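Excluded from the complex is one protein chain; the other protein chains are retained at their positions.
Per-chain residue numbering starts at 1, and chain names A, B and C are given in the order in which the chains are listed.
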Amino acid sequence: MSDHDQGHHHGFLRTYVFSTDHKVIGVQYAVTALVFLFFGFCLMMMMRWQLAYPGHAIPVLGDLLPKLFGKDWGETNMAGGVMSPDLYNSFGAMHGTIMIFLGVVPLIVGGFGNYVMPLQIGAPDMSFPKLNMASYWVYFTGGVVMLASFFAPGGAASSGWTSYAPLSVTATQGQTWWLVGMVLLITSSLLGSVNFIVTILHLRAKGMTMFRLPFFVWAQFVTSFLLLLAFPPLEAAGVLQLMDRVAGTSFFMPQGLVVSGVVQDYAGGGSPLLWQHLFWFLAHPEVYVLILPAFGIITEIIANNTRKPLWGYRTMVYSVIFLGFTSFLVWAHHMFMTGMGTSISAFFATTTMIISIPSVILLTCLLITLYRGSIRFNTAMLFALSFLPMFAIGGLTGLPLGLPASDIALHDTYYVIGHFHYVVAPGTIFAAFAGVYFWFPKVTGRRMSEKLGKLHWFFSFIAINVVFMPMFFQGLAGVSRRLYDQTLYSWGDAMQGWTITSSWGAWALGAAQIFFIVNFFSSIKLGKRVTENPWDATTLEWSAPSPPPHGNFASVPTVHREPYEYSVPGMSTDFFPQNVSEA
Amino acid sequence: MSAGVLPYTVETHPVTGVYSGKLGTWLFLASEVMLFGGLFSAYVLLRVGAPEGTWPTREEAELSWKIGGFNTLTLIISSVTMVMAWASLKMHNFAKARIYLIITVLLALLFITLKLSLEYYPHWHEGLKPSTSVFFACYYTMTGLHALHILGGVVVMLYFIGPGASLWKTDPEHYTNRIECTGLYWHFVDLVWIFLFPVLYLMN
Amino acid sequence: MSGSHADMSKHVKMYLGVLSALFVCTILTVYASTVNMGHATNMTVALLIAAFKASLVAMIFMHLKWEGSKIIWITLALCALFFSLLLFLPMLTTTGLPASTVYSSWG
Partner (left out) sequence: MRILRGCAPAIVAFAMVWVAGAAPVLGQAAAPDVSDVHIDGQYGTFPTFMPTDVSKNGHDVDLLLSILHVFMIVLFVGWGIFFVWCLFKFRARSGHTADYKLVKAKAPKYLEVAVALFEAFLLIGMSMPVWARVKNKLPTEADNPVHIRVVAEQFAWNFHYPGKDGVFGKVAPEFVDPVSNPMGIDPSDPKGKDDFVSGELHVPVDRPVITSITSKDVIHSFSIPVMRVKQDAIPGMRIKIWFQPVQTGTYEVACAQLCGNNHYSMRALMKIESQSDYEAWVEEMAKGPAEFDEDDL
């Protein structure tokens, strides 16, 4: 990536593999994460076949996979080319885990955060470069452990990405691998978040006050605090579950469990709900870990492509801080159905309603930013703009789930799946695509093809709605999530047409990614060469060469103004970069 | 530019008032608080939820307050020697600091040895295993994780006694800062034990 | 906290003072646990002594007493808040339900 590295006599390994340069690490994160995203999506595309045509052999793969992994594997998991319920469950669990912990978070925090954030604040690198490298390699190891778990006896973890005990405790060995993998991923996140916070606080260029930070940096800052304080309880929970599985303790196992008619030999005295508390204590803030950096990315792009300052920058900063804080207070709204009293459920419902307010504020600010702008519709902007309505749908459908009474009908149905996928897939992943199109010229010195990019956007946007919109209908109809075959139930049978629609949407979405993959790889070599600031942007990363050399800036930048000074009256250009002095 | 020229590795940042390493260490400790917080939360929830008479009494738990108390004192002393090592560096006395560090490591190893030989080993052989009861599950997990933290601290200190000590010659202030950060971590480990001791040994 | 040579000697004396205070507290907490003051009181006393000891360690050994860095205090305050939430909210979730909800065995 950095062919400007001449003069540094490091070997190949030190330059590209065990590099401490934040840009190399950022690219490593992003590429690894994109591979994992694609892999996680492939798992889902296979599951969608079973959902659409239960009991029918999967075309091509139904033959291919048993040949690839051996006869034994084929007979237990894919007899006759049909996915077994066990395989379905483990694909489901691993789809969630991979998408969240190995795909999206490493992409938007590890990838974009690592690459863009130091450049945006005018820093030569992260505060702790070696720690940064360690963070990536721990993440990588965690990913390898997760992948290896597919080959554990009994297959990969199959208790859902939530791994509710006691199901997960009594599950096959894959679950142990999952726990080990999670502990590694959490450790990686912790190392990363410490580094991010210190870097943002300490390595800002001269003149870069906190309120001159690009919004993306603020989003990363708050996200890092979420990772720092919310992840450790899950690590604790992971250790406890590991003890339950390996040392025979019973943290999550109450007395008198009878599995298949056999009384289990446990000391007992544990609580299954303990796992859920520790898990959701992380996993709700985790939602904001997914969404805040996405907001950061699209804010950059929208400000750049409306050619005007952000409407309500400070309001947005306060909202994002408030969001981060409140996200620690809402976790038990995932547990309304576990037998909760009126007062405590009212407490969590109230905090949930409160947390919706700053989200609405963020959305409103971005919407009003469009007003009286001069909107350029490049690919990055198209993805960023689609984020807004998609996130709005995701956010609004959170309301009936956050109110305990309406949650009775919708809890654990496809409505939930539709809701959080609207937030994360056409939300965060679209923002990530927007970021790729936007910062690709910075990383490679070349532009991605706009034509292929627009095709990618168009088909992805249509397809992703075809995938997820029917899920709301199914949820309202009462179809439970995580069903291997929903046609056993009258409501599932009645909604099967929508399942098939959804599946075809998923495959179309997969097909649409071909545009991206072709575009991505061809543009690295063939894309149009660009100068340092192809988008006429104002933030500091665009004042560094494309790609930036080791150490980032030719001379240390000084910051003179707010981040989004576009269309300043009386200027010859419509952008006024942060580092350009008045004179 | 290489990592060496990053600002605020030694000097304090004008706004935050600390150098990067110290800020990083405190942030890390905050996450550690939440890690042990998760364990304490588990302990409290399980203990409060335990039906009458199922939580072991002090006699049933068979944890000797004598060994626990002695180990508490060991860790407290090691905390003092740790902070003395840093104070000696501040007074530019490297030799003394090194001796204090070595004593700290020895005390840490004493703690681990006692824990293994007088507690874990005999308990295990008496059949008091993590699977025996929720109390013992908590006991082994919490003290085990704490012991791992001690071992981690030992490794770091050994590094600064041995190969890491060369930094003192080139950049004494940086070395002193690193010892301060190690100290922060070490005191935190002590602090966790200060809670573990009454919670596990005395409160049954 | 960066002090002169004389400052440091003062500090060293303070460290030794804290050491003896911690010793005394450890003995006190062991003694207090042998006196039967009722289960709740015993627990409270033990935790109070532990909290006092912990604050000594944090304030003096970890130099929090002299720590002027706002960000560290903010982080610790957040930490303390979330820690207590994590400690107490899970216990409260079953309040308002009949006592028979949670049981230890099937009966």
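Rule of thumb we're sticking to: a contact is a pair of C-beta atoms (placed from the backbone, for glycine too) under 8 Å apart; a residue touches a chain by one contact, two chains touch by 3 or more.
Just so you know, these numbers come straight off a predicted model, no measurement behind them.
Q: I'm checking contacts with the chain that's been left out. Which of A:Ser149, A:Ser327 or A:Thr397 qualifies?
A: Result: among the candidates, A:Thr397 touches the missing chain.
Q: Among A:Ile361, A:Ala380, A:Ala537 or A:Val559, which one touches the chain that has been omitted from the display?
A: The one listed residue touching the chain not shown is A:Ile361.
Q: Among A:Gln496, A:Ser523, A:Ser543 or A:Asn579, choose the residue that contacts the chain missing from this document, as touch is defined above.
A: Only one listed residue reaches the unshown chain, and that is A:Gln496.
Q: Touch as defined at the start, partner being the missing chain; which of A:His202, A:Arg245, A:Lys308 or A:His550 qualifies?
A: A:Lys308
Q: Touching the missing chain, which residues of chain A?
A: The missing chain touches chain A at positions 52-53, 84-86, 89, 158-160, 164, 166-167, 170, 254-261, 263, 270-273, 306-309, 311-312, 337-342, 345-346, 349-350, 353, 356-357, 360-361, 364, 367-368, 370-377, 385, 388-389, 392-393, 396-397, 399-400, 403-406, 408-413, 451, 454-455, 458-459, 473-474, 476-478, 480-491, 493-498, 500-501, 504, 507-508, 511, 566-569, 574.
Basically, only the chains that are shown with their structure count from here on.
Q: Per the definition at the top, count C-beta pairs in contact and tell me whether A-C or B-C has more.
A: Result of the comparison of A-C and B-C: B-C.
Q: Averaging only over C-alpha atoms, locate the centres of chain B and chain C and give their separation in whole Å.
A: Centre separation, chain B to chain C: 15 Å.
Q: Where does chain C touch two or more other chains at once, residue-wise?
A: 71, 75, 78-79, 82, 86, 90, 104
Q: Counting only residues that touch at least two other chains, what does the list for chain A look like?
A: 201, 229-230, 233, 268-269, 274, 277, 281
Q: Quick one: in the complex, what on chain A touches chain B?
A: 20, 124-125, 127-131, 190, 193-195, 197-198, 201-203, 228-237, 239-240, 243, 247-251, 266-271, 274, 277-278, 281, 550-552
Q: Per the contact definition, I'd like the list of chain C residues that touch chain B in the complex.
A: My answer: residues 2-3, 5, 8-9, 11-12, 15-16, 18-19, 22-23, 26-27, 29-30, 33, 42-43, 46-47, 49-50, 53-54, 57-58, 61-62, 68-72, 75-76, 78-79, 82-83, 86-87, 90-91, 102-104.
Q: For a test of understanding, state which residues of chain B touch chain A in their complex under the given definition.
A: So the residues of chain B touching chain A come out as 1-3, 5-8, 13, 15-16, 20, 23-24, 27-28, 30-39, 41-42, 45-46, 49-50, 54, 129-134, 136-138, 140-141, 145.
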